[in-house]
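Only one structure is covered here, and it is reproduced in the block below.
Note that one protein chain of the assembly has been removed; the remaining protein chains are unaltered in position.
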Amino acid sequence: MFLINCPYCGERDQSEFSAGGEAHIERPKQPTELSDDQWAEYLFMRKNIKGVQFERWNHAHGCRKWFNMVRDTSNDKIHAVYKMGEKPPIK
Amino acid sequence: MTRNLRITNNKFIDQTSRISFKFDGKTLYGFKGDTLASALLANNIHLVGRSFKYHRPRGIMTCGSEEPNAILQVGNDPSMTEPNTRATEIELYEGLVASSQNCWPSVNFDMGAVNNFFSPIIPAAFYYKTFMWPTNFWKLYEYFIRKSAGLGKSPTEPDKDIYDHRYLHCDVLVVGGGISGIMAAKIAAKNNLNTVLIDDKNVLGGTTLFQQNECFKINNSYSNEWIKKEIETLNSLKNLTIKTRTSLAAYHNYNYLLARENLTDHLDLNEKKDKIRQRLWKIRAKKVIIATGAMERPLIFNNNDRPGIILSYSIKKYIDYYGVKCGQKISLFTNNDSAYETAISLSNSGVSVNSVVDIRDKTNSLIVNQVEKLGIKIHWKSTVVNTNGYKKINSIEIMKLSDDGTAVVGKKIKEECDCLGISGGWTPRVHLFTQAGGKLKFRDEDNVFLPDTTELDQISIGSCNGDFELDNVIKNSVNLTNKFLKINNNNYENLEIISSKEIEKKNIWLLPSNKHLGKTKSFLDFQNDSTANDVKLALREGFKSIEHVKRYTTTGMATDQGKLSNMHALGIIAETAGVKMGELGTTTFRPPYTPLTFGAIVGRNVGEFFDIIRKTPMHEWHIENKAEFENVGQWKRAWYYPIDNENMYEAVQRESKAARDSAGILDASTLGKIDIQGSDASEFLNRVYTNAWSKLEIGKCRYGLMLNEDGMVYDDGVTTRLSENHYLMTTTTGGAANVLSKLEDYLQTEWPELDVYLTSVTDHYGTISICGPNSKKILSKIIPDLILSDKDFPHMSFKNALIDNINCRVMRISFTGEHSYEINIQSSYAKSVWEKCFEAGKEFNITPYGTETMHLLRAEKGFIIAGQDTDGTMTPVDLHMDWIISKKKYDFIGKRSLYRSDTIREDRKQLVGLLTEDPNEILEEGAQVVAETNKQPVEMLGHVTSSYFSPNLNKSIALAVVKNGKKLKGQKMFVPMKNKIINVTVTDTVFLDKENKRLNA
Amino acid sequence: MLNFNTPISDTKEYSEIKISEVEPILKINLRGKNRDFITKIGKELSIITPVEPNTSSSNEKLNLLWLSPDEWFLYSNTKIDVKVGRVLEDKLFNEISKLKIGSVTNVSDHWIMINLKGAKIFELLSAGCPFNFNNFKNSKGAVTQTLINHTDVIIHNKNIDDLNLFVRRSFSEHLWSWMNDSARFI
Partner (left out) sequence: MKNKYSIFSLIKNAFSYHENWQRAWRDPEPKKEYDAIIIGGGGHGLATAYYLAKKHNMTNIAVVEKSWIGGGNTGRNTTIIRSNYLWDASAGLYDHALKIWEGLSQELNYNVMFSQRGVMNLAHNLQDVRDLQRRTHANRLNGIDAVYLNTKEVKKFCPIINTSPNIRYPVLGGTLQRRAGTARHDAVAWGYARGADDMGVDIIQNCEVKGIKRNGDSIEGIETTKGYIKSKKIGVVAAGHSSVIANMVDLKLPLESKPLQALVSEPVKPIIDTVVMSNAVHAYVSQSDKGELVIGAGTDAYVSYTQRGSHDVVEGTLKAILELYPIFSRMKMLRQWGGIVDICPDASPIISKTHIKGLYFNCGWGTGGFKATPGSGDLFAHTIANDEPHKLNADFNINRFVSGDLVDEHGAAAVAH
């Protein structure tokens, strides 16, 4: 069970959170202008990185805020958390 | 009781309180403080089980959780019996009943032992090479294999015991209450750290507790006396919590640990009742100190598995702690100094030690000299090449080792004995360290894997960190703890320690014998019966990876999870393959450290607490009125209300008819309700629903369909505009939580510019739906001041109202096609209003209906239920709901997906109605629809999603999704059942009141 | 008159634990993002809006709990007459929601309030709650939202060994029986 530092509420048990997949995949502003391929890229295609990944989490059973997390998927180590709209603190 | 096996001057066992217990049907006696194993040994019982494969007689071999042989069935009540329990871990209690496993008819005469005779043709993994002929006979072979496999027996009735969970947060968790753990816990607690110390035994102190030997002294006291004083001082530390009988089961990432506390297993049978049996502690520790000690290794030589062959240090514990002699004429066989401690203890207790067989060249350590002084014979540079005795060892055969240790030389000496203590050195218990992801390093000098690097805030101290000698254990434990906790003041300065030093080290993983290797049986994994030869066979056949060898030979996969066998297996692999052990690595240690009952893992989440039960404000009323309930998510919803002896069909027919003939009433409180406020509320709805919202007038309601981004229908419901910037959205019962979190997600991440706030009010309101031609009259009785004319209060509109001065919202919306109203009122008053509706509706025979009738009524009107008529593959177009897709809106969730090459196909599966040729024939939901009957295999065009007998139309009706369904209207199709084919006609989805006249009736 | 019904309306006592449902009090959910909103609430309620996470502020009548950076939970200390409550709710709604600076939603019946008193209440909670109460315990006014036995709750530390716990109404009976069952073993 991870110990996740919610950027709003502080350290909490993983059971209070839900995972939301890869971060920084912005919903296209003009979906109708995309090809089927481009739309599929947004909808389904994922980097699924082994290593440092940027991803979305929600403090679902706490403040209900979404935030971003930098986590190494090869050892589950959380390097940083940051609020939605903020720039990642790590490259 | 065999008196002479028990010594009397023992401090740990209360020899005044005698306990009776049963083993294999025989009543025996032990004392308070005994384990089942020590009590059995005191009764001179060694043979307690049969091995897994060859059914060889096996005896108690250890005194702890690594015991491979003495695993017993405890208890004979079918609900309370427990298989595979280690005799070495069970504290004796009055009324204990235990029996041997895996033997028939008895452990003394076991028919399965015939396998031992066949052992030459059943080497490791033989089963992959045979049982393939005749082709279909595997089932039969397997039947017998299964019967002979397995160990104990599962209970056959539900457990009566209670289990529990507790979360615990601490600064420092110390695992292991031996000398290192005690010192570490004391340092931590004294320095104001919130500290927890756990140990799996019933007392703290570890092996030091019974180490009374001239060679091991601290500040001029015996080490056992010193540790006793230390333990006493712990009790006064206010920051320290001590948990004994608590075994660390799993060490997960982020210093999340699970520990099982045994609360009643040691109590007398009649004291166990109504107490929590085991508690699982879920511990979150800032820092973890592992002080789990080391395990003694066996030695691997021919016939090393006979009853009476016991690890040397266990013999010491049995004599020094339990006061039990494992034998009267004991021989010892070792490759290190620790067996000499045993020799001294035995000798001090008056047990004669035949000799010590030591594979090393003569050595002169303090403790060896002491043994020599006692006049005990030592066979230097020698090995045991064989043992004799079928059910109990009676002699050993000793030979000299060659200089390189690979062969034996000279004459064989036979030595009679009734017990052989063996010691192959020590293995640090690094299991927890590696469970937590720590990496190990190998120390060549004494062949041990030691903790190296870790990502977590943890250290290992004491012998689990490779310190085996008293002075090193103390000094290094203190230093490491201080450094780890960043503490400067040393609490253990100037200790004067006497500790015997081991000078000579030597190790041979597989000891040579005078026989051909193929003729010997040198066991590695005692429980699974895998031998050194098995490992060598695996290597010969190309199984090179240690994981392959483990799986091929099953070494290390028994209930002790290889605690005793792993190191030797690795050693033999490395030796045979010519690789260094450090490069070979180890197999993965997986949780739990010792087997953990399902009960403890689940805690009290059983029975009524298996899952949350959600209830509506009217729940009690439904119960009083004999409703049957349906589970919808976690909700209990009234399903139907049988009267007298009605079955579901009859009740639903009656309810459906009443709702259309006069008035029906439904508890709709479970629908999700989301309060939406903010200046961009309309724009927000435009984006989440397929249809347009900006022009919805205040006071009006609108049906909305919500899609996933993949264009498939996700949820639906009616949303009401309460004021300019204020809406109330309803969702499906099952979708409520997901819809709210999805909407929050879009607001927070994709559209943060929108000024919109969402608040769940699902539980705030009770929702009462009244439908039917008399619903208006009933409502007017409840809220007389409300003008209910179609002009003032038309379909799809809402009014604020007061019922007895309590605010409520009345929506005129309909899911049945009838004239109907939905009253939303604060939950505290909902039951009262519900009852008022009955009073008012009495004259109209108002009939409560449940979810089943609701489903039937809406099906008559062709309204879909998301999740039943859709399955995540249906677009609104597929549902004939093109009308709800705004053509003007630039975008909404899922819009783009509706224009992909597959979603614009015109022959997709589409929602249709089906009528059976025989109006009394009700289709089965889930039945498939086909166009042809004489083809095999036949193309399945779709399936029935909803099907009922409609009492209002007096015929069976069904909804289905069918390929190209829109174009098939009027066509004959077939629904093939197991025994017959049902003829159907494709129709429109609306069966009743196509003109919607009833809405305003 | 309509009858008032709550799912629990009971008090139970165990060794050093007393649990009881407290009813009926006013509860309002407040949401807003900007300064205007924060100062407005403070003014309307004569209470300081807590902006520090996991905290609350209280006056004689009301408690205002931080739930998230844009969400607060208001509840009254005592039973408030329906009419008086409505006046307060309307006032807030008119001053906040109508003026487009946030939202005001009555959630009085969405939540059930359970009061826990006694020296062992945190042991009771720890039987099903992963939250670390070590510091929370000692800080008066602390607030947390977490899970107890898989159920969402808001916990407000009123005083030493005295806290108010809010659980959604439809879940409340289940949590109540779980708490009673757990309390037997504390």
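Going in written order, the chains are labelled A, B and C, and every chain counts its residues from 1.
Here is the rule we use: contacts are C-beta pairs under 8 Å (C-beta built on N, C-alpha and C of every residue); 3 or more make two chains touch, one makes a residue touch a chain.
Keep in mind it's a predicted model, so treat the numbers as computed, not measured.
For the omitted chain, the shown partners it touches in the full complex are A, B.
The omitted chain makes contact with just one of the residues B:788, B:930, B:953 or B:992: B:930. Touch with the chain omitted from the figure is made, among B:611, B:792, B:882 or B:988, by B:611. Only one residue in the set B:135, B:220 or B:920 touches the chain that does not appear here, and it is B:135.
For subunit B, the list of residues touching the undisplayed chain reads 79-84, 120-123, 126-133, 135, 138-139, 142, 145-147, 149-159, 161, 163, 250, 252-253, 256, 258, 282, 516-519, 533, 537, 540-545, 547-548, 551-552, 559, 561, 588, 590-592, 595-599, 601-603, 605-606, 608, 610-611, 613, 630-632, 710-711, 867-868, 871-873, 897, 900-903, 924-928, 930, 936-938, 940, 943, 945, 976-978. One chain is missing from the display, and on subunit A it is touched by residues 1-2, 14-15, 18-19, 21-22, 36-37, 40-41, 43-50, 53, 55, 71, 73-76.
Just so we're on the same page, only the chains that are shown with their structure count from here on.
The chain pair with more C-beta contacts between its two chains, of B-C and A-B, is B-C.
One inter-chain figure worth recording: subunit B and subunit C are separated by 34 Å, centre to centre, where each centre is the mean of the chain's CA atoms.
Spacing of subunit A relative to subunit B, judged by their CA centroids, is 28 angstrom.
Shared interface positions of subunit C, defined as residues touching 2 or more other chains, are 130-132. Among all residues of subunit A, those that touch two or more other chains are 1, 13, 64-65.
For subunit C in complex with subunit A, the touching residues are 53-54, 67-69, 71, 130-132, 144-147, 152.
Those residues of subunit A whose C-beta lies close enough to touch subunit B in the complex are 1-3, 13, 18, 20, 26-28, 30-32, 34, 36, 39-40, 43, 56, 58, 60, 64-66, 75-77, 84-85. Residue ranges of subunit A in contact with subunit C, taken from their complex: 1, 8-13, 15-16, 61-65.
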